[in-house]
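My questions will all concern the structure given below.
Missing here: one protein chain of the complex. Every other protein chain is in place.
Here is subunit A:
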């Protein structure tokens, strides 16, 4: 279901609006260790239908990441687009990519879309007003059951020969892992932007860079000039990558969720060259505050305001802050 196209004109006012569509939020969950009660409380700020997609994870850490990812999605859409919380409908494509169902014709951006990622200690979200956005976080974990060399060998078919050379010629096994994970992160962000699964023929996707800057990609030997990539290192051995690119490259199922696919050259160039906003660190309390500040408050919230003696629960402090 496609929304009608919104004609827009370049102008300073519009420029600022467009830049507002470029968001990068990140949460460090290593600092968030909620009790089961606090966890349920945080979860209660999401629509009921999201609960099973969080609780289906066996491990608590995965549930945490899933919960925070969803909080980020709803909070970001609410804050940036101003859609009342209870009107936000986020669904997933068959491949699992979340998207906003845009029934609202008043959406300010030509093609607002977002992507979330989580790995290790971080959960993050990125949005764009025109171009597709893909986001990936990797934690540079040291393999447990095998050597670094054995580990990377498992993935050799996913890399081009020049990328593989770079990985193999690293000075140390630590460095080899770092290079490996960075290339993997770039590839993931790229396929996630388009909404395809891992099945994309990744050995045909070759990333070029100058010490991880000025990154561009060649697919089947041809440079994709309508894509941009950024790679950042996050503390404690993590990398995060943003891919920004051509909506026409979206996979069929994802394409149907987009508001606008075709852009004229000038408009697209503009979207491609918007500043790449830096990441803003948010906390779970921030996100709940953004959602809580929305018009719709869960009807049973009074039962959640059970200020217990549990000192470890940030909720109690949060509730006190709200007065």
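Keep in mind that, in the parts below, contacts are C-beta pairs under 8 Å (C-beta built on N, C-alpha and C of every residue); 3 or more make two chains touch, one makes a residue touch a chain; residues count from 1.
In this section, contacts and distances are computed from a predicted model.
A.B. asks: So which of "Phosphatidate cytidylyltransferase", "Cell cycle control protein", "Pyruvate dehydrogenase E1 component subunit alpha" or "Acyl carrier protein" is the UniProt name of the chain that got left out?
C.D. replies: In UniProt, the chain that is not shown appears as "Acyl carrier protein".
A.B. asks: From the list A:57, A:216, A:279 or A:292, pick the residue that touches the absent chain.
C.D. replies: Touches the omitted chain: A:57.
A.B. asks: Which residue from A:92, A:169, A:225 or A:273 sits in contact with the chain not drawn here?
C.D. replies: Checking each option in A:92, A:169, A:225 or A:273, the one touching the absent chain turns out to be A:92.
A.B. asks: For subunit A, which residues lie in contact with the unshown chain of the complex?
C.D. replies: Looking at subunit A, the ones touching the missing chain are residues 49-50, 52-53, 56-59, 61-62, 91-92, 94-96, 119, 144-145, 151, 154-155, 157-158, 184, 188, 196-199.
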